[in-house]
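The structure that follows is given in the form of structure tokens.
For this depiction, one protein chain was excluded, whereas all remaining protein chains were kept in their positions.
Residue numbering begins at 1 within each chain, and the chains themselves are lettered A, B and C in the order written.
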Amino acid sequence: MTILSIAFIVAGLFFLVVAAIGVIRLPDVFCRSHAVSLTDSLGAFLMLLGIAFYEGLDKNTLKILVVLSLLYILNPVIAHATIRAALRSGLKPWRKETP
Amino acid sequence: MALFVFWVLLSASFEWIHLCLGLVCSFIVAWINSGHSPFVPKSRLAVRVLLYLPWLFYKIVQSSLHLSKLILHPALPIAPQLMTVESRLNHHAAVVLFGNSITLTPGTITAEVDRNTLIVHAMDQELGEDLAGGKKEMETKIADIFRDVEPDL
Amino acid sequence: MKTFLFCVLVLLVILIGVYLYRVLQGPTIFDRVLGLNGISTKAIILLIVMGLYFERVDMFIDISTGYALLNLVGALAVNKYLEEKGAP
Partner (left out) sequence: MTFANEIPLLLLLLVTAAGAILVKDLMSAVLLLGSYSFTLSLVWAWLGAVDVAFVEAVVGAGLATVLFLLTLFGTAPKDTRLRRPPPSLTTLIVFPLLGVLLLYAANDLPGFGDPNSPASVHISPSYLEQSYQDTHTPNVVTSVLMDYRSLDTMVETVVIFTSGIACALLLRRQSK
């Protein structure tokens, strides 16, 4: 069980690190928000799943799942609000220079 | 009712005075907010949404791997674009679920919703194609969930 | 396991630092909002791992739930503001 949870946590950490690299590397808000959503959806899911495995089945695990579902419901709302505000305030999405 | 379940999950104590307090609180909140919610969830709908979630998760894993490959690629081969997706969903909750699924899937983000036309920002051509072609699949599934709810859009 | 959890904690703090770079540096205000969102997601995970580290998960979970909700309120307020006023 411990091995399984460590494996899950490491996989989640991998996605978190990739997302952080993306936040640094990508060129504009719209692309960066993709990286953040990568973190939110898969990285957090794998981390919390690993922790839940480690905890075993009791009420704390249930609460972890509640936090997880909250993340899943709320984070798309935030990302959508940010992108909509960016779009409405007249920000143009970055495009690759086409010759 | 759902609020009461939420209360029990959060407090995780089963003494009856706490349960009664939670029941009273959730009824008050539900009473204050009644009439604002656009739809009343039905149990069969909830079951279908639960059945939809594993498929969504499969899509999330697939596109996450694709996106991390894009980010870690040294040349950063991205081609972000805005695209308009017109869905044939005719229910508020269905459109909300559709937009939420699009945003939750890495690589695509809903930027603007107007009735049932969504403006979506996609990370590269393939993910965009996925939205135009493959996510018809997503739309079909959501339409299937809401098949016996009368349209209100 | 304890050492592993500690390493995870340190790595998460470093990741918060990375997002903080984006908040400090961000060319537009939306980058900052996005960075704040990322920081708070990391903070939620960090809190739960911390609870696991101290073996008191029940206390820390409640704060992380509060974080998740507060994050929503704050980010929505910021974005409403920006939508109505336009970016500075």
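The working rule: a contact is a pair of C-beta atoms (placed from the backbone, for glycine too) under 8 Å apart; a residue touches a chain by one contact, two chains touch by 3 or more.
The structure displayed is predicted, hence computed values, not measured ones.
Considering the complete complex, the chain that is not shown touches C.
Shown as candidates are C:5, C:52 or C:78; the residue that touches the absent chain is C:78. Hidden from this view is one chain, which touches chain C at 10, 13-14, 16-17, 20, 23-24, 26, 29, 32-33, 35-36, 39-40, 43, 46-47, 50, 54, 59-60, 62-63, 66-67, 70-71, 73-74, 77-78, 81, 84-85, 88.
The rule is short, and it goes like this: only the chains that are shown with their structure count from here on.
Counting partners per residue, chain A has 19, 33, 59, 63, 66, 75, 77, 79, 84, 88 as the residues that reach two or more other chains. Counting partner chains per residue, chain B shows two or more touched chains at residues 10, 12.
The touching residues of chain C, when paired with chain A in their complex, are 1, 4, 8, 11-12, 15, 18-19, 21-22, 28, 30-31, 33-35, 37-38, 41-42, 44-45, 48-49, 52, 57-58, 61-62, 64-65, 68-69, 71-72, 75-76, 79-80, 82-83, 86-87.
Within the complex formed with chain C, the chain A residues making contact are 2, 6, 9, 13, 16-17, 19-20, 23-24, 29, 32-33, 36, 39-40, 44, 47-48, 51, 54-55, 59-60, 63-64, 66-67, 70-71, 74-75, 77-79, 81-82, 84-86, 88-91.
Chain B contributes residues 6, 9-10, 12, 60-61, 64, 67-68, 71-72, 76, 78-82, 99-100, 103-112, 119, 121, 123 to its touches with chain A in the complex.
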